[in-house]
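One structure is given below, encoded as structure tokens.
Of the protein chains in this complex, all but one are displayed in their positions.
Naming follows writing order (A and B), and every chain is counted from residue 1.
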Amino acid sequence: MAGQSPRRQWWAGRQMGIAAIPPMPQRRVGGMNVRGDAIFRSVLAVFAAIILVIIGLMLVMVVTQSSEAWRKFGLGFITGTEWAPPFSKFGALPYIYGTVITSVIALMLAAPIGVGCAVFIIEFAPAWLRSPVSFMVELLAAVPSVVFGLWGIFVFAPWMRNGPDKFLVSHFSFIPLFKGPTFGLGVLSAGIILAIIIVPYITSVTREVMLLTPTNQREGMLALGATRWEVIRYVILPFARSGIVGGSILALGRALGETMAVTMIIGNRAQIKPSLFAQGATMSSVIANEFAEAATTLYTSSLIAIALLLLVVALIMNVLGRLLVWSVARSR
Amino acid sequence: MASANRVVNRRVVLMGIAGAAGTAILTACGGSATSTPAPAATAATTSAAGAVATATKAPAAATSSTGATVSSPAAATAATTSPVAGTTAASSAPSGSAAVQPTFGAIAGGANIQLTGAGSTFINPLLTTWAQAFNQSIAKNITINYQSIGSGGGIQQITQKTVDFGASDAPLTDDQIKAAPGILHIPMVHGPVVPTYNLKLDVNKPLQFSGQTLVGIYFGTITKWNDKAIAADNPGITLPSTDIAVVYRSDGSGTTSIWVDFFSKISKDWESKVGRGTSVKFPTGIGAKGNEGVAGQVKQVEGGIGYVELAYALENKLPLSLVKNAAGEFIPPTVDSASKAAALTSYPDDLRFSITNPAAEVKGAYPITGTTWVLPFTQQTDKNKADALVSFIRWAISPAGDEIARSKNYPPIPAPLKAKVLEKLKLITVNGVPVYK
Partner (left out) sequence: MATGVVRQYGQFTPKVMRRRRTVNVIMIGVFSVCAIVILIPLVHILMYSLIKGASSLNVHFFTKPPQPPGQPGGGVATALVGSGIILVMASLIGIPTGILAGVYMAEYGNRNAFATTVRFVADILLGVPSIVIGVFIWTLLVRPFHSFSAIAGGVALAVMMIPTISRTTEEVVRLVPGTLREASLALGIPYWKTVMRITVPAARSGIGTAVVLAFARVGGETAPLLFTALGNNFFQKDIRRPIDALPLRLFNYAIGPYDEWHRIAWASAFILVFFILILMVLIRRIARGRFKNVV
């Protein structure tokens, strides 16, 4: 590529329409435009590089500033169950547990329902309903999580306590998962709120992936006399499968990092208890609650170490999810 | 998800813009190279214009709001209290810059000073009221931005010097002092910590608790409201079998520190298994952030019990439980009963002291009473800020400040302690020069 003008490179790289473009008339006029293009390209590249700088800097800062905790505790930081700031003991396991359990609850509830809703919008909703429903779903994906939290505190938690929780405790308390007492604030409530938050996300990703299903395959199925359900079952779902999984993983990534609503409803107690009604705490909620008050550098460093864990998990989820969604887009 | 769309049919193309863009091509063709306005730049300029508009609007709004609203306690104080007689005149001066109090030393004229403080939620209702009254009646150019993030947070922020002063209801531990050399403990006010609850009872009087019962509840050994320990403390009251939802402070908290200090004094078990401090590992319960959060949580959850500063319970119409003191009396939390607990005869030099569970000889004292300290550094860098801080503290412990404290249900610190505080303030220096002599 060296020796070619930037413009040439561009044309070579473009995949649009015309195969060969004659050289520009001004190309050799004092090299003015060539230089202009080069400058322009560099300026844009600098701005693009900012994105790399952000993520690089983020990793560097979070890694270096959490190094004190890693040096002190090593991997014991992840497996340690005790989080006792006054004694400078920091083990993140209760928070990891809280994050995992709430996210799993959220995903188990949100994924089937979200996919179902996407199918409904695409296949079954009458035309007049399609647009409002998808607008609604998009709108709710944008509602700030602190609003979900507010609703959670004043509407959802009391309802949970007097409704579903009460029912479960009175009928199923022999299962450790449903052992009381219940106050409406706990792992289960937080998981359900998370599910409500990520459902619009799953729905919109799934809907988009499903829309990519080749029309001729669907129509072929219908022409063969298949019912709508059979088209979904044998054409759309298989086609969109990896996209749906990818979308769910992206949503899981979101659930893992979701902070405000969870903090407001989980009960903020670092513990590992089998009961779903027990209070818990997540990695993001402990940061939100304790970061501003961390009294020693080791404390701050430990919280940043949690942020690092969160970052790494989120990165893995995102890479995985995006690769899967891409694979659907490519397969077309 | 956007990437999935790249494959979207390229035909979704802007037919309508073709015409407009055609014109643009011609313009671009004729125009000189330098005159090309980047759309991005235009967008930026527009936002910048927005920024200017916002920025100019802000001070106007600030002026009008501070000028127009004078809350009643502040006005009353300014008018009635003698040691701040100059106050009224000063506050009516139009500029507000001439708020120089002979009694309080010079406050830097003109320049707007904003002090940032953070910490104790215990003192938040009072400190923000003080700050407002101070701003309105003493020094219009001084605003005190206080963030109630919890005492642990206050200690952390002042240690890192991200704020001008911290506030905590727990004195710093020796280790913490080592991390913050030159920090002062300035006691500002006392206050009772009240066990409060959310329970529908058919009697119209608050429950009473012995210390041991409270310890049992917080240990998780007492789990139902009709437990016999609670019933024994409250003869004649029918208690429901509701589950007890223990609420504690999830953040580092001076209120917690006062609460567990009391527990540690009355229960060896608690002292050895849980201990003292601003954030201890409670054996059971729901964590909530700040006095605000505990009060909020108790209010939300039926069967809840929590501990908050008196003002929070009063203002939220939460029940004020009586607590048994060492003398064996059940004492309601009031300004008076807390003052009795706070009446010490001597104080340590560094003014770090505990007043929970006073000896049995002290009658009528409420046993879970604490102190809030403001935490500034002795060596200040900004003369204006140091002046403002010292003036504010002196004003807050003056009769005018006491009046406000009482009106917000905080017992002021006793006179002997005030003298000690004034001594301490003399240690605050800017470049080695004391701010207040």
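To be clear about the criterion, a contact is a pair of C-beta atoms (placed from the backbone, for glycine too) under 8 Å apart; a residue touches a chain by one contact, two chains touch by 3 or more.
From a predicted model like this one, the values you see are computed outputs, not experimental measurements.
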May I ask which residue of A:108, A:136 or A:175 touches the chain that does not appear here? A:136
In the full complex, which of A:69, A:101, A:205 or A:260 touches the chain missing from this view? A:260
If I consider the whole complex, including the chain that's not displayed, which of A:74, A:144 or A:176 touches that chain? A:144
Among A:240, A:292 or A:324, which one is in touch with the chain left out? A:292
Out of B:216, B:293, B:333 or B:376, which residue would touch the omitted chain in the full complex? B:293
Go through subunit B and note every residue touching the omitted chain. 2-3, 5-6, 8, 10, 12-14, 17-18, 20-22, 24-25, 27-29, 33, 36, 38-41, 43-44, 47-48, 50-51, 54-55, 57-59, 61-62, 65, 69, 71, 114, 116, 118, 124-125, 128-129, 131-132, 143, 145-147, 160-162, 288-290, 292-293, 295-299, 311-312, 315-316, 318
At which residues does subunit A meet the chain that is not included here? 6-7, 10, 13-18, 21, 24-26, 33, 36-37, 39-41, 43-45, 47-52, 54-55, 57-58, 61-62, 65, 112-117, 119-121, 123-125, 133, 135-140, 142-151, 153-156, 196, 199-200, 203, 208, 221, 224-230, 232, 234-235, 238, 250, 253-254, 256-260, 264, 284, 287-288, 291-292, 303-304, 307, 310-311, 314-315, 317-319, 321-322
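Definition applied: only the chains that are shown with their structure count from here on.
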Give every residue of subunit A touching subunit B within the complex, in rising order. 32, 36, 82, 84-86, 153-154, 157-158, 161, 180-181, 183-185, 204-205, 208-209, 212, 243, 247, 250, 267-269, 279, 281, 289-290, 292-296, 322, 325-326, 328-330, 332
Residue ranges of subunit B in contact with subunit A within the complex: 1, 3-7, 33, 118, 149-150, 152-157, 159, 176, 179, 223, 243, 245, 250-252, 275, 277-281, 285-289, 297, 300-301, 303-304
